[in-house]
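The complex appears here without one of its protein chains, the remainder shown in place.
Note that the chains are named A, B and C in the order they appear, and that numbering of residues resets to 1 at the start of each chain.
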Amino acid sequence: MQTWDMDLEELKEEETNLPGTKLKTELLTVNMGPQHPATHGVLRVEIKTDSEIVAQAIPHIGYLHRCMEKHCEAIDYRGVIPFVDRLDYLAAMSQELTYSMAVEKMLGTEVPRRALVIRTIVSELQRIASHLMAFGTYALDLGAFSPFLYAFDEREKILTFFEEISGARLLYNYFWIGGVWNDITDRQLGYIDNFLNGFEKELVKYDKLVSSNRIFQERTMGVGTLSLADAHSFGATGPVLRGSGQAWDLRKVDPYLIYDELDFDIPIGEGQRGSELGDCYNRYIVRMLEMVESVKMIRQSMKLLEPGPVIGKVSKVIKVPKGETYTRTECPRGELGIHLVSMGDKTPYRLKVKSPCFTHTSILPHIAPGQMIADFVASIGSIDIVLGEVDR
Amino acid sequence: MYSELITSINSAVTNANATLVTPGEGEIGDSSVLINPESVLEVMKFLKPLYNALQVISGVDYTEYIEVCYFLAHFDPAAPKDVMIKTRLKDRVAPKLDSICSVYLAANWQERECYDMFGVSFNNHPDHRRILCPDDWEGWPLRKDYKVQEVYRGMKVNPENKMNRDDQLFEDNKQKGNEADLIAWALSKGL
Amino acid sequence: MRDERLTFFGYFRNIYTAVKSSLIGMWITFRYVWGKKPVTVEYPEVRDVLPDNTRSRLYNDALNCISCNMCAISCPVDCIYISSVPRPKDLDVPKCDDGTPKRQVLTQYVIDTALCCYCGLCTVVCPTECLTHTDDYEYSQYEVADMKYDYLSDDLIAWRDRLVKS
Partner (left out) sequence: MQDGIVLAKVDELLSWGRKNSLWPMTFGLACCAIEMMATGASKYDLERFGCGAFMATPRRADLMIVAGTVTLKMATRVKILWEQMPEPKYVISMGSCANKGGPYWQHGYHVLKGVDEVVPVDVYVPGCPPRPEALIEGLMVLQKKIANERVLHEKWVRNV
């Protein structure tokens, strides 16, 4: 091992006896990350391996700890939105939605109907964009390069739309407290419609290209199995929980925006195509099926769009009354919760972000033992973490 | 709203002292259940069958005391419910709580984060280390009286030449001449 | 990792399905050889047309600025530095293009673009709309100090004719 890593120097080598033999073996410590192409950012995992088999995996996080919660205590309520964007930079719109919903709940602001519909359309498009990224990089982790290019191609089309409505490509600052910044024009609706028509064909292509590929299935089926009881105990949400077989989705259970008017299903892992319930393939297939549902939802909500204002009445200087709230929404990666404590000032007193990725990263040590290192890469990819949200 | 829950907690766990916290006059938001810090573990053991998931442990520093909030939820589409359990720690020097890792697996990392940010230490925690900040970091960042350290491993945290002062350039301009000159300079630009 | 007893035929069936599904995937990729329009934007020669509200480099049209400090207050990262002095009483008060009187003499307007997070909150609150996001994103520098823009310097005032959209 290289000795440059400070944390590793302090670790003592553990010695174990192989069962059934008198031979003494030592576990080899392999350091994966923070600079590693398959860790989706700056996650560092310290892996104790018994030859190729992972005996123990210890994730080390905090390499992207940007002190966002400390910042929020010093900025006014509108200024927090750009910082919330930078949490999960792959699904910035969903983060903004949760934060603005939390503040609106405290202020009692009425959001206009048109803004609600636009929010639904945009957050579902964001879900597609985020899942496309997860799909592309997951295929890249497992050795397929072309799905990455196809996924980015489609993702760029969504980003083009986002750029037209908000002005930025990745971090939008589009959902404001009380509504949205800009209205959507009919030409842009036509663009979405066009995109959706093409995208449905693309989804069929992805299914042929990756989901039904035997090599991909062998790499993911039966790998990283997470049982439902463990998923509950770890507090897993989103595709990770649904991949373990429970139809838990806040859009259905506790509808916000206009989700109660839409007709959609909750895709869950059912051991599709001969996989084991709760393995990487189930989590992956849940994401692919969710994209199909999102397409359905966007089509329905586009029909519900009526003319009207897009931003409600909010005072120029936002002062939230004293109190606290915990608001959660269904983000592409799971449930994002915001615990907002206000003392009646212009700034939040405390803003705690419950990030789904943080919870999901803590599952890694649980599912890692007994896997090959290459399968461990598949496990990391399947829970689809974004380090900006893990470390905040 | 939580009155039944509170009665059952109080009857099941002695010394839990569960009370309802509701927003007062002019206040707004969610209500929660306040319990005694010594009986956190027993209460969580009692609540585990009712709420199958721990969502987050969140600390809040109210300067007189540190509040630790546990958000529990029941992940069952047929009967969804959630609750916020709070406890208050008066001791700011070495606040201590019982770890609930044995009840909820999710508590492991959440408690480590609470320790990292607020310095609340958890008894019987299996892996009691800092999680986000480096191990040799000083201080508890999210406390209200936190002062950032100046140097970390030879790197200046807030180097002087990178910290902008908002009147820096104006001061530089002022040194060039008095205020009348400055106005004349500005007016010459048509401002 | 699937734990199955492989039969003799199962072994060959595995190979067959693996080869077949890979060939399907290769065929999908192969079809990109013809009939698909290239998506690449050949950047320095061809550029995407950016929408009107694109948020790139900030430009302050200092001649229209009334030194109201709104942008500096709303900036979440505090990267706008303004100072001004009250206009001497013996001088007449000039007006902006939209008629707002300029009661203050602007003596400093600096934006540190190396800190800016391009959120657009400053341009929204500007009452005279003198602070705008231009669609210019090509300003890489060799020195970080060059990213501090003094919008009162001569060359930046000269931008006005080039950048301000009429």
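FYI, contacts are C-beta pairs under 8 Å (C-beta built on N, C-alpha and C of every residue); 3 or more make two chains touch, one makes a residue touch a chain.
All values reported here derive from a predicted model rather than from experimental measurement.
A.B. asks: Based on the whole assembly, the unshown chain contacts which displayed chains?
C.D. replies: A, B, C
A.B. asks: If I consider the whole complex, including the chain that's not displayed, which of A:Asp153, A:Asp183 or A:Glu200 touches that chain?
C.D. replies: Going through A:Asp153, A:Asp183 or A:Glu200 one by one, A:Asp153 is the residue touching the chain not shown.
A.B. asks: Residues of chain B in contact with the chain that isn't shown?
C.D. replies: Where chain B meets the chain not shown: residues 132-134, 137, 141, 146, 148, 152-153, 155-159, 162-164.
A.B. asks: Under the stated touch rule, tell me which residues of chain A contact the chain that is not displayed.
C.D. replies: Touching the missing chain: residues 4, 6, 34-37, 41-42, 62-68, 70-71, 74, 82-83, 86, 89-90, 133, 148-149, 152-153, 155-156, 169-171, 387-388.
A.B. asks: Could you list which residues of chain C touch the chain missing from the display?
C.D. replies: 39-44, 47-48, 56-57, 76-78, 112-118, 137-144, 147
In this text, only the chains that are shown with their structure count from here on.
A.B. asks: Please work out the Cα centroid separation of chain A and chain C, and write it as a whole number of Å.
C.D. replies: Going by mean C-alpha positions, chain A sits 25 Å from chain C.
A.B. asks: So the centre of each chain is just the mean of its C-alpha atoms; given that, what is the distance between chain B and chain C in Å?
C.D. replies: That gives a centre separation of 33 Å.
A.B. asks: If I count partner chains per residue in chain A, which residues reach a count of at least 2?
C.D. replies: Within chain A, no residue touches at least two other chains.
A.B. asks: Among the residues of chain B, which are close enough to touch at least two other chains?
C.D. replies: In chain B, no residue touches two or more other chains.
A.B. asks: List the residues on chain A that touch chain C in their complex, please.
C.D. replies: Against chain C, the touching part of chain A is residues 75-76, 78-83, 144, 146, 153, 156, 163-164, 166-168, 171, 173, 182, 205, 208-210, 212-215, 218, 221-223, 372, 375.
A.B. asks: Inside the complex, what are the residues of chain A that reach chain B?
C.D. replies: 7, 61-62, 65, 67, 69-70, 105-106, 108, 230, 232-235, 237, 241, 246-248, 252-254, 321-326, 328, 335, 337, 339, 341-342, 349-350, 352, 354, 358-359, 361-362, 366, 391-392
A.B. asks: List the residues on chain C that touch chain B in their complex, please.
C.D. replies: Residues 62-63, 65, 72, 78-79, 81, 83, 85, 87-88, 91, 102, 105-108, 110, 112, 115, 150, 152, 157.
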